[in-house]
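What you see is the complex with one protein chain gone and the rest in place.
Each chain carries a letter (A, B and C) given by its place in the written order, and its residues are counted from 1.
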Amino acid sequence: MIRVAVVGAAGYIGGELLRLLVSHPDVELAAATSRSLQGRQIDGVHPNLRSRTTLRFSAEDELDHYDAIFLATPHRETMARMTEFLGLARTVIDLSGDFRLASTAAYEDYYGTPHTAPDLIESFVTGLPELHREALRTADRISVPGCMASAGILALTPLAHAGLIRGEITVDARTGSSGSGAKAGSENLHAERSGALRVFAPTRHRHEAEISQATGLPVRMTATGVEAVRGVQLVSRAHLAPDVDERDIRSAYRAAYGDEPFVRVVAHRRGLHRFPDAKILSGSNFCDVGFALEAGSPQVTVISALDNLVKGGAGNAVQCLNVRYGLSERAGLEFTGLHPN
Amino acid sequence: MIRVAVVGAAGYIGGELLRLLVSHPDVELAAATSRSLQGRQIDGVHPNLRSRTTLRFSAEDELDHYDAIFLATPHRETMARMTEFLGLARTVIDLSGDFRLASTAAYEDYYGTPHTAPDLIESFVTGLPELHREALRTADRISVPGCMASAGILALTPLAHAGLIRGEITVDARTGSSGSGAKAGSENLHAERSGALRVFAPTRHRHEAEISQATGLPVRMTATGVEAVRGVQLVSRAHLAPDVDERDIRSAYRAAYGDEPFVRVVAHRRGLHRFPDAKILSGSNFCDVGFALEAGSPQVTVISALDNLVKGGAGNAVQCLNVRYGLSERAGLEFTGLHPN
Amino acid sequence: MIRVAVVGAAGYIGGELLRLLVSHPDVELAAATSRSLQGRQIDGVHPNLRSRTTLRFSAEDELDHYDAIFLATPHRETMARMTEFLGLARTVIDLSGDFRLASTAAYEDYYGTPHTAPDLIESFVTGLPELHREALRTADRISVPGCMASAGILALTPLAHAGLIRGEITVDARTGSSGSGAKAGSENLHAERSGALRVFAPTRHRHEAEISQATGLPVRMTATGVEAVRGVQLVSRAHLAPDVDERDIRSAYRAAYGDEPFVRVVAHRRGLHRFPDAKILSGSNFCDVGFALEAGSPQVTVISALDNLVKGGAGNAVQCLNVRYGLSERAGLEFTGLHPN
Partner (left out) sequence: MIRVAVVGAAGYIGGELLRLLVSHPDVELAAATSRSLQGRQIDGVHPNLRSRTTLRFSAEDELDHYDAIFLATPHRETMARMTEFLGLARTVIDLSGDFRLASTAAYEDYYGTPHTAPDLIESFVTGLPELHREALRTADRISVPGCMASAGILALTPLAHAGLIRGEITVDARTGSSGSGAKAGSENLHAERSGALRVFAPTRHRHEAEISQATGLPVRMTATGVEAVRGVQLVSRAHLAPDVDERDIRSAYRAAYGDEPFVRVVAHRRGLHRFPDAKILSGSNFCDVGFALEAGSPQVTVISALDNLVKGGAGNAVQCLNVRYGLSERAGLEFTGLHPN
């Protein structure tokens, strides 16, 4: 059994890590920390875990040493404390934004603050098995991408790396409310957020920088909060390289994802479920990717969807753990998702 | 023109008062106060009023004297400051809970605090024109019932007053999230509240006391938060007096509401819209009331619905103003509601 | 491996059976029938099963013989064909309404049609392991209760059987839209059903008869469609027998459910998650049960919730299969549910 701890376990990403880890066949969840809730039972704030665990939140200074720790801590704080965290476990899997961008200039630009641990950045491997599986097999510093970033990277890198698209990519991202976390604020009031189509980041969303970094192409992304608790969907547009046709695109996706356990290509000619929709992905670790072409148009429209808390966060992190420790990559991540839901 | 002010205008009931008053043909909205937002434009927090008003929030000490003021202030504070408020206008229309219950014992029992202005209680007329129209024509102290209370009182008093029901009434109340107000708290986080069926008051909800007071019968009410921003629906059950049949019930409702502009009896044998549903009432001042009997059963099931911010609050208050000032009772309250919605 | 088939697999209950059975460690899903979709891949209408199965719908005349078949067929048709179904498998697990009521008079009363296979009724065991586990260990004809019935029976039988309540029970039931099945009709149009509080059965819902049969007490139930796809919640009220107090009720539930894998008692004094809420149960096989008392009141309010397609249908059926075939009762039913969701 791999002995793990979750730091910052009271929030939504933290809770989702707990959900996956308590049911993981090869993992012992040894500790879950929360400053505000230490000593309290974790099923008090994560009621779906009732009867599944009797674990209580612990204080951070109660942590000892683990095979792996998961960091569901805020950006800024995470980089400030990373040296401390590295001392707590062989493997550190960071879900904050602090070690996602290789460029400190990009970090400062998108996060509005200088990076305070620049020497550590290079040691982190991007926690996306579909692109970095080999490196992850031996990685002990893993930085999991942002939720919308993962949906964009998985949608676009097969085309970008195969040279099928070029120039600027535009991304229209839609996200559920759990992406904002469990902090109460007027922006997350049910009466304000319910049914909203809130363009909260018309430009310059942080995840844009990750997609650009992974594809090597400029990206312009708009992010809208839609009526959903979980779920991210991206509609991306890119210009095709000359003479690229549908078969080339299908081939590129097949080459990239034909053997992947958690990426499915969904692009049908008709039906209710032609393209990826986050509605059926809640709780699952799938990222669905699809595309559409238009006769005579030089553009491709790519649609991708995932559960922001699972493949866009905690599930992806667990998948990285599975890769790192040589487990079945599906271990603890078998849930199919629900339909209807 | 009747010159009015709204005290506590930044919240949801306050905002709904502003919405109705800026469009009211016979009213001049002269002031809207907010401690936290004074000097700010009211359409900043009430964006539906963009282009309809340039009014700014004022401080309370900027108030002078008005024909009428509406109090959308918290309970406790309202009774503590009532003498001050009474000096500001000829007519005070209070939407807090402080002057709804005639009995100070009941108040203390349900609100958990002693009443601090007991001498004033008797001077308030209940702001429900369907039951108190004559008194309201000359009333200058008006206390508007609670949202669920209005739905319950309008549903049950015609039967209770006609002697058609007796014994204990049970009420199952469902309410949208706007009833909790605009304060951010974890209970109102979208991710927590969305899709919830939260039994937040299994017993002893405050509005229960108002229904009991109006019907003269004991009431046991359970309140559940359901997925909606606006809207209240009550399913009430009572035992019929001997030999009461459907005609008696229809007659009682017809006698009570045949001429009422804002209460409709909705009880069909079939169809999608057989019974009252708050879904089609958003923004309207209607309270719909319906009922069902069962062959051989001594019970009647009564269903009622309204928009908690309109007929359950601001709209009802404006209707009282109309009655008090001899205006058309429908003035400013003509919106029909939307279908579908 | 237990070899099973699902008859009527294109609908929502059928799809949920497929979801559970394709992931069940001890089951081989051998066939799934649909008249309208025979030959089509099952993930076309159940898109959550993409990459999890390549099974296609088969015609009913392609069925051979199985260890167990699950019937997700309409009432009336099910009883008319039961002899045929009994020939297809050792164990028949019926999810229709046809064999739930022991009394043919009650059946005719609630279903509006005479029972056409009265001789078979007695041979069916009620598919609710919490009440009928011993009989289910050897049962080859199993009738799974209705979704709201299961929530009511699990909530109320511990109190009824212990003699803690008496007289008439009133039940206020709320249900999501998936309970109406996958047939398109105006009552299920999104624009009509979204946000609705639709009292579709003010009296005489069929599931009422099942709760009455199980508790031995008269039941009056009202059913309301609320905004949810999955989920059932019941608020039930009953009169306490003399001298019954909170400890008695807790004891009764503890005795009934202390060792049950899928029933949790949820009754806290405070917090967002004081009482059962279907919101966190989607996809899980839990039925949560809670209660509230009021000082001085002779009533108990019981709240129960489940996912209508899982513990209210397909999950319950799989749990029965597990009991019947001596498997771990949790096999295939481990999903915890999501929070937030």
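Note that in this section a residue touches a chain if its C-beta (ideal position, glycine included) is under 8 Å from a C-beta of that chain, and two chains touch if they have at least 3 such contacts.
Predicted, not measured: the structure shown is a model, and the values here were computed from it.
Trainee: Which candidate, C:N188, C:T203, C:S251 or C:S297, sits in contact with the chain we can't see?
Mentor: Of all options in C:N188, C:T203, C:S251 or C:S297, contact with the hidden chain holds for C:N188.
Trainee: Return the single residue from C:T78, C:S96, C:T126 or C:S178 that touches the missing chain.
Mentor: Of these options, the touching residue for the absent chain is C:S178.
Trainee: Who touches the missing chain here, B:S58, B:T215, B:S282 or B:Q319?
Mentor: Only one of B:S58, B:T215, B:S282 or B:Q319 touches the chain omitted from view, namely B:S282.
Trainee: Decide which residue listed in B:N48, B:T116 or B:S328 touches the omitted chain of the complex.
Mentor: Among B:N48, B:T116 or B:S328, only B:N48 touches the chain that is not shown.
Trainee: By the contact criterion defined above, which parts of chain A meet the unshown chain? Give residue numbers in ascending order.
Mentor: So the residues of chain A touching the missing chain come out as 170, 172, 174, 186-187, 191-192, 194-200, 202-204, 220, 222, 224, 226-228, 231, 233, 235, 237, 272, 274-275, 277-279, 292-294, 297, 299, 301, 303, 305, 340-341.
Trainee: Kindly note down the residues of chain C that lie in touch with the hidden chain.
Mentor: Residues in contact with the chain left out: 12, 176-178, 180, 182, 184-186, 188-195, 227, 229.
Trainee: What does the interface between chain B and the hidden chain look like in terms of residue numbers?
Mentor: 12, 15, 19, 22-23, 44, 46-52, 178, 182, 229-230, 264, 266, 271, 273, 280, 282-284, 286, 288, 334-341
Heads up, the rule we're going with is that only the chains that are shown with their structure count from here on.
Trainee: Using CA atoms for the superposition, what rotation angle relates chain A to chain B, in steps of 5 degrees?
Mentor: Rotation angle between the two copies comes out at 180 degrees.
Trainee: If you average the Cα atoms of each chain, whose average lands nearest the overall Cα average?
Mentor: The most central chain, going by mean C-alpha position, is C.
Trainee: Note whether the interface between chain B and chain C is symmetric in residue numbering, meaning over half of all numbers used appear on both sides, and answer same or different.
Mentor: same
Trainee: Hey, how far is the Cα centre of chain A from the one of chain B, in Å?
Mentor: Distance between chain centres, rounded to whole Å: 45 Å.
Trainee: Averaged over CA atoms, how far is the centre of chain B from the centre of chain C? Could you give it in whole Å?
Mentor: 38
Trainee: Among the residues of chain A, pick out those that touch two or more other chains and give their numbers.
Mentor: As it turns out, chain A has residues touching two or more other chains at 12, 178, 182, 229.
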